[in-house]
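The complex is shown incomplete by one protein chain, all other protein chains being positioned as in the whole.
Let's turn to chain A:
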């Protein structure tokens, strides 16, 4: 079987409802304390401490607060959320409910990417069942005064809506253009109300932490990157699929597990991530070393790195929201540069200019998309210069 098997994941050993029950027996402060002790950081890739986000939202006074689950995974090479949504959605909903209790929210929204529309009715049925079972609605699990419900809203095919402020814009019926920050969604989120936006996987780990305790989670991983993480593995390796590993695993160890050890490079973090050459395979996957939302694309010996870079740049040209100049124009320039390289017509001087353009984009772009879109290009130029310069064959 090529696809990794979900029965090996921690999630399949956790019974839904147990963590929620425990959490509802605690005060909101205690819940946030638990998350804080676990050291959990955002599993979407940015790595913001979850407890801090929750604490900020909890501290704002407002009658209406929102819990938003970001199910808009669109990073090329990422599909772990799809597996959670299909196999472990109750744990995810439990996690959202725990979040609601912690910050005092009455409403939850799952922002599901348009590409996953086929999962919608399945998830709606799950929600209906939760309402019947008293896991949503009024006085959840007989907790006096705790009312919470979840609705599903669909994305419409825009990668940028994975960025939390763009996601909120989209929920409000606007173009999905990222906002300036501050203010942050924890203060003025959906419809101006305090809102926490967390990734599907983050909410699911919350349920596990509530079930098994903060110490269990904190003992795994590294000091700065605690716990377990799901990785979406594709590309030139024998085993594809979603794998669970402790944070801080080296690329080398990971490649052994997925049988892809003769790789030339690994693209970590999808199109917005970076390309790690074989000589750096002893680096670790952790927030303090190579951070990632979990996309691992194994690149075999016979792949043309320039074509890999081109595929990523085409993606960004397509997905840039066009709001700010460095990103809107810069990605197009980098793509043109790749075409010049492919034709063997790029001088070293011009390549350097392109690299400094990339660095400017990293600094001057308004949101994460433009700040990260040059990463793959820059790391491929840095590590595979020999392969990309002075080409004679036209492709």
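The rule is short, and it goes like this: contacts are C-beta pairs under 8 Å (C-beta built on N, C-alpha and C of every residue); 3 or more make two chains touch, one makes a residue touch a chain; residues count from 1.
In the analysis below, contacts and distances are computed from a predicted model.
Not shown: a single chain whose UniProt protein name, out of "Cytochrome b N-terminal domain-containing protein", "Homoserine O-succinyltransferase", "NADH-quinone oxidoreductase subunit NuoE" or "Heterodisulfide reductase", is "NADH-quinone oxidoreductase subunit NuoE". Listed residues A:232, A:284, A:331 or A:365: the one in touch with the omitted chain is A:232. When you scan A:93, A:146, A:312 or A:377 for touch with the missing chain, the hit is A:312.
Between the chain not shown and the residues A:17, A:33, A:47 or A:114, the one that touches is A:114. Touch with the chain omitted from the figure is made, among A:15, A:124 or A:359, by A:124. Contact between chain A and the absent chain runs through residues 2-3, 73-79, 81-82, 113-118, 124, 127-128, 151-159, 170-176, 191, 232-236, 240-242, 267, 270-271, 297, 299, 303, 308, 311-312, 314-315, 318-319, 321.
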